[in-house]
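As you look at this complex, bear in mind that one protein chain is not there, while each of the others sits in place.
Our next item is subunit A:
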Amino acid sequence: MKLMDKNLGLVEVQKLEGHTDRVWNVAWNPAADGVLASCSADKTVRIWEQSSLTRSWTCKAVLEGTHTRTVKSLAWSPSGKLLATASFDGTTCVWENFATDSESVSVLQVHESEVKSVSWNASGSLLATCGRDKSVWIWEVLPENEFECAAVLTGHSEDVKMVLWHPTMDVLFSCSYDNTIKIWWSEDEYGDYNCVQTLGELNNGHSSTVWSISFNAAGDKMVTCSDDLTVKIWKTDISMMQTGEGYVPWTHVCTLSGFHDRTIYSVHWSRDGVIASGAGDDTIQLYVDSNSDSVCPSPFYL
(Lines give C-alpha, C1' and ligand atoms only; values in the text may rest on other atoms or scores of the structure.)
Protein backbone atom coordinates (compact mmCIF):
# COMPACT_ATOMS: atom_id res chain seq x y z
CA MET A 1 0.00 0.00 0.00
CA LYS A 2 1.46 3.30 -1.04
CA LEU A 3 0.15 5.06 2.04
CA MET A 4 2.02 2.71 4.32
CA ASP A 5 5.30 3.44 2.58
CA LYS A 6 4.94 7.18 2.76
CA ASN A 7 6.07 8.87 5.88
CA LEU A 8 2.83 10.37 7.09
CA GLY A 9 3.37 13.46 9.09
CA LEU A 10 1.46 16.44 10.41
CA VAL A 11 3.15 19.79 10.16
CA GLU A 12 1.60 22.90 11.68
CA VAL A 13 1.12 25.50 8.97
CA GLN A 14 -0.34 28.38 10.95
CA LYS A 15 -2.04 29.13 14.24
CA LEU A 16 -5.21 31.19 13.80
CA GLU A 17 -5.89 33.44 16.75
CA GLY A 18 -9.04 35.42 17.34
CA HIS A 19 -11.47 33.37 19.35
CA THR A 20 -11.56 34.30 23.02
CA ASP A 21 -12.69 30.94 24.38
CA ARG A 22 -12.33 27.29 23.45
CA VAL A 23 -12.91 26.46 19.80
CA TRP A 24 -15.20 23.47 19.48
CA ASN A 25 -15.35 22.75 15.79
CA VAL A 26 -14.08 23.66 12.35
CA ALA A 27 -15.42 23.05 8.88
CA TRP A 28 -13.89 23.43 5.43
CA ASN A 29 -16.08 25.06 2.81
CA PRO A 30 -16.74 22.26 0.28
CA ALA A 31 -17.10 24.63 -2.65
CA ALA A 32 -14.53 27.31 -2.08
CA ASP A 33 -10.81 26.55 -1.77
CA GLY A 34 -9.07 27.88 1.26
CA VAL A 35 -12.15 28.88 3.26
CA LEU A 36 -12.57 27.61 6.79
CA ALA A 37 -15.19 28.24 9.45
CA SER A 38 -14.69 27.80 13.18
CA CYS A 39 -17.09 28.05 16.11
CA SER A 40 -16.40 28.68 19.74
CA ALA A 41 -17.56 28.93 23.33
CA ASP A 42 -17.18 32.70 22.86
CA LYS A 43 -20.59 32.51 21.08
CA THR A 44 -19.14 33.51 17.71
CA VAL A 45 -18.29 31.87 14.42
CA ARG A 46 -15.27 33.01 12.44
CA ILE A 47 -14.68 32.63 8.73
CA TRP A 48 -11.02 32.36 7.72
CA GLU A 49 -9.64 32.68 4.21
CA GLN A 50 -6.31 31.75 2.77
CA SER A 51 -4.75 34.42 0.60
CA SER A 52 -3.79 33.05 -2.83
CA LEU A 53 -0.68 35.23 -2.82
CA THR A 54 0.82 34.83 0.61
CA ARG A 55 -0.81 31.48 1.44
CA SER A 56 -1.50 32.80 4.90
CA TRP A 57 -4.84 32.77 6.64
CA THR A 58 -6.78 35.76 7.91
CA CYS A 59 -10.13 36.19 9.54
CA LYS A 60 -12.62 37.51 7.00
CA ALA A 61 -15.79 37.60 9.06
CA VAL A 62 -17.05 37.17 12.59
CA LEU A 63 -20.64 35.99 12.93
CA GLU A 64 -21.81 37.25 16.28
CA GLY A 65 -24.78 38.64 18.10
CA THR A 66 -27.15 35.79 17.29
CA HIS A 67 -26.15 32.95 19.53
CA THR A 68 -26.36 33.62 23.25
CA ARG A 69 -24.29 30.63 24.33
CA THR A 70 -21.47 28.39 23.08
CA VAL A 71 -21.62 27.48 19.40
CA LYS A 72 -20.81 23.78 19.45
CA SER A 73 -20.82 22.70 15.85
CA LEU A 74 -21.20 23.97 12.32
CA ALA A 75 -21.62 22.67 8.79
CA TRP A 76 -21.44 24.18 5.33
CA SER A 77 -24.15 23.28 2.84
CA PRO A 78 -22.80 21.30 -0.15
CA SER A 79 -23.05 24.44 -2.32
CA GLY A 80 -20.89 26.30 0.15
CA LYS A 81 -23.42 29.12 0.19
CA LEU A 82 -25.04 28.42 3.55
CA LEU A 83 -23.54 27.74 6.96
CA ALA A 84 -25.56 26.08 9.72
CA THR A 85 -24.47 26.56 13.34
CA ALA A 86 -25.62 24.59 16.37
CA SER A 87 -25.58 26.27 19.76
CA PHE A 88 -26.05 25.49 23.43
CA ASP A 89 -28.71 28.21 23.46
CA GLY A 90 -31.02 25.63 21.84
CA THR A 91 -31.13 27.26 18.42
CA THR A 92 -29.71 26.34 15.04
CA CYS A 93 -28.88 29.31 12.81
CA VAL A 94 -28.41 29.28 9.08
CA TRP A 95 -26.20 32.04 7.67
CA GLU A 96 -25.39 33.29 4.17
CA ASN A 97 -23.64 36.08 2.28
CA PHE A 98 -20.20 35.85 3.77
CA ALA A 99 -18.40 37.94 1.21
CA THR A 100 -20.43 41.02 1.96
CA ASP A 101 -22.43 41.02 5.15
CA SER A 102 -22.99 37.72 6.87
CA GLU A 103 -26.60 37.42 7.69
CA SER A 104 -28.50 34.98 9.78
CA VAL A 105 -31.30 34.01 7.44
CA SER A 106 -33.06 31.45 9.53
CA VAL A 107 -33.28 30.50 13.18
CA LEU A 108 -34.63 27.07 14.02
CA GLN A 109 -35.71 26.93 17.62
CA VAL A 110 -37.12 23.55 18.47
CA HIS A 111 -34.75 21.69 20.73
CA GLU A 112 -35.61 21.73 24.41
CA SER A 113 -31.97 22.11 25.39
CA GLU A 114 -28.48 22.37 23.87
CA VAL A 115 -28.08 21.57 20.17
CA LYS A 116 -24.98 19.44 19.71
CA SER A 117 -24.57 18.88 16.00
CA VAL A 118 -25.87 19.82 12.56
CA SER A 119 -25.46 18.11 9.18
CA TRP A 120 -26.53 18.72 5.56
CA ASN A 121 -27.32 15.82 3.25
CA ALA A 122 -25.36 15.33 0.03
CA SER A 123 -27.73 17.37 -2.13
CA GLY A 124 -28.29 20.11 0.41
CA SER A 125 -32.03 19.47 0.44
CA LEU A 126 -32.14 18.24 4.04
CA LEU A 127 -30.66 19.50 7.29
CA ALA A 128 -30.44 17.40 10.46
CA THR A 129 -29.92 18.64 14.02
CA CYS A 130 -29.59 16.78 17.30
CA GLY A 131 -29.25 17.69 20.93
CA ARG A 132 -29.24 16.96 24.62
CA ASP A 133 -33.01 16.56 24.57
CA LYS A 134 -32.36 13.14 22.93
CA SER A 135 -34.15 14.08 19.74
CA VAL A 136 -33.00 14.36 16.14
CA TRP A 137 -34.86 16.78 13.85
CA ILE A 138 -34.82 16.60 10.06
CA TRP A 139 -35.65 19.76 8.11
CA GLU A 140 -36.49 20.12 4.46
CA VAL A 141 -34.75 23.05 2.80
CA LEU A 142 -37.31 25.06 0.83
CA PRO A 143 -36.80 28.06 -1.45
CA GLU A 144 -36.23 31.47 0.12
CA ASN A 145 -34.34 29.88 3.02
CA GLU A 146 -37.46 28.40 4.52
CA PHE A 147 -37.10 25.25 6.57
CA GLU A 148 -39.91 22.84 7.09
CA CYS A 149 -39.86 20.16 9.73
CA ALA A 150 -39.79 16.82 7.95
CA ALA A 151 -39.36 14.47 10.91
CA VAL A 152 -38.59 14.27 14.60
CA LEU A 153 -36.77 11.11 15.65
CA THR A 154 -36.89 10.09 19.27
CA GLY A 155 -35.12 6.75 19.52
CA HIS A 156 -32.06 7.61 21.60
CA SER A 157 -32.37 7.30 25.34
CA GLU A 158 -29.71 9.90 26.07
CA ASP A 159 -28.00 13.03 24.75
CA VAL A 160 -27.32 12.76 21.00
CA LYS A 161 -23.76 13.91 20.35
CA MET A 162 -23.57 14.00 16.58
CA VAL A 163 -25.65 13.56 13.42
CA LEU A 164 -24.21 12.89 10.00
CA TRP A 165 -25.81 12.22 6.65
CA HIS A 166 -24.32 9.52 4.46
CA PRO A 167 -22.13 11.09 1.72
CA THR A 168 -24.23 9.77 -1.15
CA MET A 169 -27.55 8.45 0.15
CA ASP A 170 -30.24 10.08 2.27
CA VAL A 171 -29.54 7.87 5.27
CA LEU A 172 -28.98 9.63 8.59
CA PHE A 173 -26.58 8.44 11.29
CA SER A 174 -26.64 9.59 14.90
CA CYS A 175 -24.49 8.70 17.88
CA SER A 176 -25.21 9.20 21.53
CA TYR A 177 -24.36 9.15 25.20
CA ASP A 178 -26.50 5.99 25.27
CA ASN A 179 -23.53 4.15 23.63
CA THR A 180 -25.35 3.43 20.39
CA ILE A 181 -25.24 4.56 16.79
CA LYS A 182 -28.65 4.74 15.18
CA ILE A 183 -29.33 4.66 11.48
CA TRP A 184 -32.45 6.39 10.18
CA TRP A 185 -33.96 5.88 6.76
CA SER A 186 -37.13 6.67 4.94
CA GLU A 187 -38.39 4.00 2.56
CA ASP A 188 -40.27 6.47 0.43
CA GLU A 189 -39.95 10.13 -0.29
CA TYR A 190 -42.79 11.04 2.05
CA GLY A 191 -40.37 11.57 4.88
CA ASP A 192 -41.40 8.84 7.26
CA TYR A 193 -38.04 8.22 8.83
CA ASN A 194 -37.60 5.19 11.03
CA CYS A 195 -34.69 3.75 12.92
CA VAL A 196 -33.66 0.86 10.69
CA GLN A 197 -30.65 -0.20 12.70
CA THR A 198 -29.06 0.37 16.09
CA LEU A 199 -25.38 -0.46 16.48
CA GLY A 200 -24.96 -1.23 20.15
CA GLU A 201 -22.82 -3.41 22.37
CA LEU A 202 -24.50 -6.55 21.06
CA ASN A 203 -23.37 -5.80 17.49
CA ASN A 204 -19.75 -5.31 18.61
CA GLY A 205 -20.54 -1.70 19.26
CA HIS A 206 -19.12 0.74 21.75
CA SER A 207 -19.42 0.28 25.49
CA SER A 208 -19.56 3.99 26.29
CA THR A 209 -20.58 7.32 24.75
CA VAL A 210 -20.03 7.45 20.99
CA TRP A 211 -18.75 10.92 20.16
CA SER A 212 -18.16 11.02 16.43
CA ILE A 213 -18.81 9.33 13.06
CA SER A 214 -17.09 9.70 9.71
CA PHE A 215 -17.40 8.03 6.31
CA ASN A 216 -14.75 7.06 3.79
CA ALA A 217 -14.90 8.63 0.34
CA ALA A 218 -16.80 5.69 -1.19
CA GLY A 219 -19.42 5.70 1.55
CA ASP A 220 -19.17 1.96 2.10
CA LYS A 221 -17.21 2.21 5.35
CA MET A 222 -17.54 4.33 8.43
CA VAL A 223 -15.40 4.97 11.48
CA THR A 224 -16.68 5.82 14.95
CA CYS A 225 -14.92 6.80 18.16
CA SER A 226 -15.92 6.66 21.76
CA ASP A 227 -15.34 7.30 25.43
CA ASP A 228 -14.53 3.57 25.63
CA LEU A 229 -11.08 4.45 24.19
CA THR A 230 -11.61 2.60 20.91
CA VAL A 231 -12.13 3.49 17.29
CA LYS A 232 -14.37 1.10 15.36
CA ILE A 233 -14.68 0.50 11.65
CA TRP A 234 -17.96 -0.60 10.07
CA LYS A 235 -18.95 -1.54 6.56
CA THR A 236 -21.95 -2.12 4.35
CA ASP A 237 -22.66 -3.32 0.84
CA ILE A 238 -23.19 0.09 -0.67
CA SER A 239 -23.93 -1.11 -4.20
CA MET A 240 -26.73 -3.30 -2.92
CA MET A 241 -28.14 -0.41 -0.92
CA GLN A 242 -28.03 1.80 -3.99
CA THR A 243 -30.15 -0.58 -6.06
CA GLY A 244 -33.04 0.63 -3.94
CA GLU A 245 -34.25 -2.81 -2.95
CA GLY A 246 -34.27 -2.00 0.71
CA TYR A 247 -32.03 -1.31 3.64
CA VAL A 248 -28.69 -3.12 3.87
CA PRO A 249 -27.36 -3.33 7.44
CA TRP A 250 -23.94 -2.16 8.59
CA THR A 251 -21.60 -4.64 10.24
CA HIS A 252 -18.55 -4.30 12.44
CA VAL A 253 -15.18 -4.78 10.72
CA CYS A 254 -12.62 -4.15 13.43
CA THR A 255 -11.87 -2.28 16.62
CA LEU A 256 -8.71 -0.20 17.06
CA SER A 257 -7.74 -0.05 20.69
CA GLY A 258 -4.70 0.80 22.73
CA PHE A 259 -3.85 3.95 20.78
CA HIS A 260 -5.48 6.43 23.10
CA ASP A 261 -5.77 6.35 26.86
CA ARG A 262 -8.43 9.03 27.17
CA THR A 263 -11.83 9.61 25.60
CA ILE A 264 -11.60 9.88 21.83
CA TYR A 265 -13.76 12.85 20.88
CA SER A 266 -13.24 13.17 17.19
CA VAL A 267 -12.51 10.96 14.23
CA HIS A 268 -12.38 11.72 10.52
CA TRP A 269 -11.73 9.73 7.36
CA SER A 270 -9.87 11.74 4.71
CA ARG A 271 -10.56 11.40 1.00
CA ASP A 272 -7.18 9.68 0.60
CA GLY A 273 -8.08 7.01 3.11
CA VAL A 274 -6.27 8.23 6.20
CA ILE A 275 -8.23 8.12 9.44
CA ALA A 276 -7.36 10.70 12.08
CA SER A 277 -8.52 10.51 15.69
CA GLY A 278 -8.19 13.13 18.39
CA ALA A 279 -8.52 12.39 22.08
CA GLY A 280 -8.36 13.81 25.57
CA ASP A 281 -4.79 12.51 25.87
CA ASP A 282 -3.66 15.48 23.73
CA THR A 283 -2.69 13.30 20.78
CA ILE A 284 -3.83 12.87 17.20
CA GLN A 285 -3.38 9.37 15.80
CA LEU A 286 -3.35 8.58 12.09
CA TYR A 287 -4.37 5.20 10.76
CA VAL A 288 -4.24 3.58 7.33
CA ASP A 289 -5.65 0.35 6.09
CA SER A 290 -2.97 -2.22 5.39
CA ASN A 291 -5.03 -4.68 3.37
CA SER A 292 -7.37 -6.11 5.96
CA ASP A 293 -6.17 -4.56 9.18
CA SER A 294 -5.88 -0.95 10.10
CA VAL A 295 -2.52 0.07 11.49
CA CYS A 296 -1.39 3.20 13.14
CA PRO A 297 1.73 4.67 11.52
CA SER A 298 2.58 7.45 13.90
CA PRO A 299 1.01 9.41 16.68
CA PHE A 300 1.15 13.19 16.88
CA TYR A 301 1.24 15.10 20.05
CA LEU A 302 -0.22 18.55 20.43
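Going forward, a residue touches a chain if its C-beta (ideal position, glycine included) is under 8 Å from a C-beta of that chain, and two chains touch if they have at least 3 such contacts; residues count from 1.
Going forward, contacts and distances are computed from a predicted model.
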The complex's invisible chain, by UniProt name, from "Essential protein Yae1 N-terminal domain-containing protein", "Mitochondrial inner membrane protease subunit 2", "UDP-N-acetylglucosamine transferase subunit ALG13" or "BMS1 ribosome biogenesis factor":
"Essential protein Yae1 N-terminal domain-containing protein"
Give the residue, chosen from A:Arg132, A:Lys182 or A:His206, that touches the chain omitted from the document.
A:Arg132
Touching the left-out chain: which of A:Ser113, A:Thr263 or A:Thr283?
A:Ser113
Which residues does subunit A use to touch the chain missing from this display?
108-110, 112-113, 132-133, 135, 137, 146, 148-150, 152, 154, 158-159, 191
